[in-house]
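Note that one protein chain of the assembly has been removed; the remaining protein chains are unaltered in position.
Residue numbering begins at 1 within each chain, and the chains themselves are lettered A, B and C in the order written.
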Amino acid sequence: MGLRTADEFREGLRDGRVVYAGGEQVADVTAHPDIGIGVDHVALDFELAEDPEHADLFAYDDGETGETCSRYFKRPQDPQDLLNRREMIERSTRLGGGVVLLIKEIGTDALLALDLVSRVVDSKAGTGYNRRVHAFHEECKRRDLSLAVAQTDVKGDRALLPSEQEHPDYYVHIVEERADGIVVRGAKAHTTCAPYVDELIVLPTRALKADDASCAVSFSTPVNAPGVKLIASPFGSPEPNTFHHPVSARHRMIDTLTIFDDVFIPNERVFLKGEWEAAGFLANTFVEFHRFTAVSYKPPLCDLFIGAAALLADYNGIAKASHVREKMTKLITYTETVRGLSLAAAHDCRIADSGVAVPNIIFTNLAKFHFANDYHQSVSWVQDIAGGLVVTGPSEADVRNPETSGYIERFLGGVKGVGTEDRLRAINLVRDLTASTFGGYNELLAIHAEGSLEAQKITIFRDYDVERCKSLAKLAIGVE
Amino acid sequence: MGLRTADEFREGLRDGRVVYAGGEQVADVTAHPDIGIGVDHVALDFELAEDPEHADLFAYDDGETGETCSRYFKRPQDPQDLLNRREMIERSTRLGGGVVLLIKEIGTDALLALDLVSRVVDSKAGTGYNRRVHAFHEECKRRDLSLAVAQTDVKGDRALLPSEQEHPDYYVHIVEERADGIVVRGAKAHTTCAPYVDELIVLPTRALKADDASCAVSFSTPVNAPGVKLIASPFGSPEPNTFHHPVSARHRMIDTLTIFDDVFIPNERVFLKGEWEAAGFLANTFVEFHRFTAVSYKPPLCDLFIGAAALLADYNGIAKASHVREKMTKLITYTETVRGLSLAAAHDCRIADSGVAVPNIIFTNLAKFHFANDYHQSVSWVQDIAGGLVVTGPSEADVRNPETSGYIERFLGGVKGVGTEDRLRAINLVRDLTASTFGGYNELLAIHAEGSLEAQKITIFRDYDVERCKSLAKLAIGVE
Amino acid sequence: MGLRTADEFREGLRDGRVVYAGGEQVADVTAHPDIGIGVDHVALDFELAEDPEHADLFAYDDGETGETCSRYFKRPQDPQDLLNRREMIERSTRLGGGVVLLIKEIGTDALLALDLVSRVVDSKAGTGYNRRVHAFHEECKRRDLSLAVAQTDVKGDRALLPSEQEHPDYYVHIVEERADGIVVRGAKAHTTCAPYVDELIVLPTRALKADDASCAVSFSTPVNAPGVKLIASPFGSPEPNTFHHPVSARHRMIDTLTIFDDVFIPNERVFLKGEWEAAGFLANTFVEFHRFTAVSYKPPLCDLFIGAAALLADYNGIAKASHVREKMTKLITYTETVRGLSLAAAHDCRIADSGVAVPNIIFTNLAKFHFANDYHQSVSWVQDIAGGLVVTGPSEADVRNPETSGYIERFLGGVKGVGTEDRLRAINLVRDLTASTFGGYNELLAIHAEGSLEAQKITIFRDYDVERCKSLAKLAIGVE
Partner (left out) sequence: MGLRTADEFREGLRDGRVVYAGGEQVADVTAHPDIGIGVDHVALDFELAEDPEHADLFAYDDGETGETCSRYFKRPQDPQDLLNRREMIERSTRLGGGVVLLIKEIGTDALLALDLVSRVVDSKAGTGYNRRVHAFHEECKRRDLSLAVAQTDVKGDRALLPSEQEHPDYYVHIVEERADGIVVRGAKAHTTCAPYVDELIVLPTRALKADDASCAVSFSTPVNAPGVKLIASPFGSPEPNTFHHPVSARHRMIDTLTIFDDVFIPNERVFLKGEWEAAGFLANTFVEFHRFTAVSYKPPLCDLFIGAAALLADYNGIAKASHVREKMTKLITYTETVRGLSLAAAHDCRIADSGVAVPNIIFTNLAKFHFANDYHQSVSWVQDIAGGLVVTGPSEADVRNPETSGYIERFLGGVKGVGTEDRLRAINLVRDLTASTFGGYNELLAIHAEGSLEAQKITIFRDYDVERCKSLAKLAIGVE
């Protein structure tokens, strides 16, 4: 099959899945007022692969299947493959209003990590996971499946290991082993896009010890499997008003608390089953691939910050003020530092034994670090240029009310030649991106998605060759 | 009379004022679903003055009237008066969930500035404004009036002076002078609390030149005067759900676009009328008093940040992690730098010729600068400690839904001994304060209220005695 | 006696003390080319106490002795005493070219801490230290003695306690107890001013456990006591050329490695002897007093930074450039944040049971934190404004050489009306303060003196009332 249409994708979501939102079970996610917007947003993925302007990038002729497939399923083998992958993610995010689609990006990050790790586990433990991973990867490619990844366990008391917790289910774990598969129980937090993908890939969240071997589990499952239940979060979803919310009324991500209430996983979809020594390795390897995805999808939102700030500087007549130029320069510096380091990560990749190109870990983490570390300040620069009307301006209803529309038109104009409503729309863009429930979602995402700021710092310190530098210092002082 | 009750205050608001919100004119602001919350919030001001626990601070025996009056109307004359004023503002804000009341604070800032400036104008121009200012001040005190200040003109193209604008009404200006008063036209942006105060005080927004003398105007007017029309902003107002929005569902400020559609002001309430040389002086003098109010009301919100972060560090079991201690220390450093400098501003005040104690300008502006400059980063520290659930957690409806409540109770617990719902409430507090429409409001407020960050920097540079430092440098190098 | 003259002070230093510098023992510290500059610098302390312009501040009429004494020896009892102490330190530093004198400041910090701690130790352990501390304090006052404090042990492996060290002498400890006193052994690092003070006060450097009780020792000793040996550090001391080094050729501090090679201390001068539970308490209490000294003496150096930068901005013709104003504003913000918080620390002091006024710990540490945290950046702002000539300009010899002086005069001028040599002197001031061996000394001093940056952070976190903030958060969410 190779490529599905957006409609085929939507049809596939009407499969009996159990999703809760706003206190009720959702009958059809594609028709739900909130979740449906998420569905429409990600449908872009399928549209781009068939769009003559973008198909060259988003689809490729697969040698193994002889079919045209989504390029997300191509395993990267050299810098150019990584640059293509990066460009796919950046472009689709840009076309999606600065909101990543994430229905294949993160899933293929997981598949690449599972490929790398299962090879090692198989060679040490005599297991046969790598073949299963490849078979599942091929099926996803052939059937053009969409994928979410559930990794973060709910964790309870963060200072305790799974087996030390008051409650036995704070980490997803195996509760029964059968001849034909396993039964799993537990819950994963913040699973992005889960209500509207075909498959969930589950990964362990941290390094584990022998006592917690039952938590060392990785697998995939259709979202509509019995026992899988999703509770969708309402936060980050504003009212559906494109005047007030030009971006988020049309583009959004939805996260779930993902519950595995004794879900059966057939053997063929189990990728780790108790090999606890590999849990941290798998968790980290996934995150490393996924951070490259992260630093590929971040720049378009930053571009929007630059654009919105520049537009309002024009509209307000302050584009030449020295402090505005200073803040614009900071926004550019912020954005291009992330972009430049993500490019360096692709160019300076490492080719693993399996032939897969792994983005440079230091540069990837640096790009992510800079993005997360300076995000809130970049918000402040945009808000500073935009002005206080971002939160004291009139509602659309007042703009339309004949008793008040004249006053608003007359008093809230900016520079000559720009319509008052255009100026208000630009102001609303800043509020939507930075000072709304969606803006808050973006702030949290900046800090916590793809591992927290601290996780990047730990990785940078751990992976860096400090010994090389110590040798230089010793050489300089003639020691050793 | 001296002190009014909260009910008397509410009754006074039903006076025929013209307020628009959500596309409709509001019949009774005290009963409006959004604005009513603002009314209830500020009613606290009247309650405290009669509360035995707080009356000593909030009320005082006035020598001139022989009555017990709100202490806001006492002109500060020494450091202790300023410390009392500071404590009133800090305490009422703390009791108001971290949201300043601002129905007397800002108005008396304006009255103090008008007192100082009118003395100078009178002495130069032979006018009699100071007597009017005093009379109005006394009336406010005697009748326990609430006051809003409308200063920021809508401004149009910020690069142009009023008379250079495309539109003649981008600055409030005098359109007619009569024997008994003046008629004013124009609009002011973001007038906080305007829908639920008794009087508006209007001040010029910037220094002016002779061509713009008609914009050099200051006056007071009852909100229900003919021609005064308010368009209330809906932004910053969340849904009225105290689980999702523990603070902002009960405490909020509402800003308006304040329109003067040919409003008549009787002479006795006119405090500046065309003396353009004094416009910048008055604008700045007000802002300097008002920034001291600002740095008095900011710390309680910062305290809530510290408290919410500390609570979640406990609930999540991460209180001893070194990065958490680092971030807690940063939050404390942030908060107490603002608080300490605001105290220094009171202690090191200047006594003006009129006997009024003026807070130290450098320390006041430094306190405000640090608050504004680091606000977004302090948000990031709180969000970092709170975790991703801030924007991916369940809605209250799902918490109450019997089909999902058990899962939520079981999976979203934290450390032993803390109820899941308490943990969710603490998480919701962080979202409400930092990652919601109210959080966005707070971010913009931090940057733009009481003058932007740049305004503080300009003041610090302008008011500092650099020559003293140059002399030290010259002494060191033996020059001159 | 009460007050000594500078000459009496100098005479007192010719007492047979053992000081090494540059590979040789120093015969007379007052005549040594490097150390003598330190002596001349601190002699200012005695001059000010007799200078009609300054005597009111630096001397006071002591009730107990009936004599006029140095005000450093007055125990502060209220905010005004602390403000006086602060002003003495700031003024003498300013008159000393931005370099603190530190021959009474630090010593009286130690005496105040010993007073506080010995009261507690005496009450718990039945010892009689407090009387001895008072007697010594009175003697210092009566004889107008100068004092250094030796606190930082050399420490060896910082990860180990004293008794765990490879070498038994990494902490100063008691090696013998006699009827009439004790014998101590070990070494203290960076004892500032030690070569030219009368007395050394020794304090423990950290909290200790029972195994290290012999390190819980505090005492005073004349510098010329047998076994006391000082090795003076040459770093921070530039060539004695006032053109190249306008400040440091005349004003400097000298630190020593201070060795106690079995030094006998008579009982009357022993202030702690094995009470290990009090070691950390004494170390911290001293540091808290001393940090208030620190934040009192830092602003004059910052003032010089502002002055030098402003002077060069004038001389180079760039004073109106927006980036220069930005950097000047940052320098002012930096300086006055430190100054303002140090004032708040005095105003908001705590009166201890003994009647001594203790500066507010949080504000003192915040002032010190801001000073240390932003010092290097403030250096960069000054250097940025000063320009590259700071390190590429000509030597004085070339300025004087007739073959080159004409070129230098002609080519290295700045704005009209400023002599080339004056401009070069201002440039040299920046190099001396920031880009020389003395500049390096200042950088290290900023970070490490009076406890490192981390020490301030630990103190801030430890001493802050986080529970108060947690209660506010709980109140907001209705928990408990």
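To be clear about the criterion, contacts are C-beta pairs under 8 Å (C-beta built on N, C-alpha and C of every residue); 3 or more make two chains touch, one makes a residue touch a chain.
Note that the structure is predicted; figures quoted are calculated from it, not measured.
Checked against the full complex, the candidates C:D62, C:D144, C:D169 or C:E275 give a single residue touching the omitted chain, namely C:D169. Among C:R85, C:R132, C:K229 or C:K368, the one in contact with the hidden chain is C:K229. The chain omitted from view is touched by exactly one of C:A135, C:I351 or C:V391, namely C:V391. Residues of chain A in touch with the missing chain: 94, 97-98, 242, 246-247, 300, 303-304, 306-308, 310-311, 314, 325-326, 328-329, 332-333, 336-337, 340-341, 343-345, 347-348, 362-363, 366, 369-370, 422, 425-426, 428-429, 457, 460-461, 464, 466, 468-474, 476-479. Mapped onto chain C, the interface with the missing chain covers residues 20-25, 152, 154, 156-160, 166-167, 169-170, 186-187, 189-190, 229, 231, 233-236, 238, 255-257, 259, 261, 316-318, 320, 323, 375-377, 379-380, 383-384, 387-395, 397-398, 400-401, 403-404, 407-408, 410-416, 431, 434-437, 439-441, 443-445, 447-449, 452-454.
Keep this in mind: only the chains that are shown with their structure count from here on.
The best fit of Cα atoms from chain A onto chain C calls for a rotation angle of 180°, in steps of 5. Chain centre most remote from that of chain B: C (centre = mean of CA atoms).
Because chain B and chain C share one sequence, their contact can be compared position by position; here over half of the interface residue numbers appear on both sides. Chain geometry summary: the mean Cα position of chain A and that of chain B are 39 Å apart. Chain C has its Cα centroid 52 Å from the Cα centroid of chain A. In terms of their C-alpha centroids, the spacing between chain B and chain C amounts to 42 Å.
For chain C, residues touching at least two other chains, in rising order: 326.
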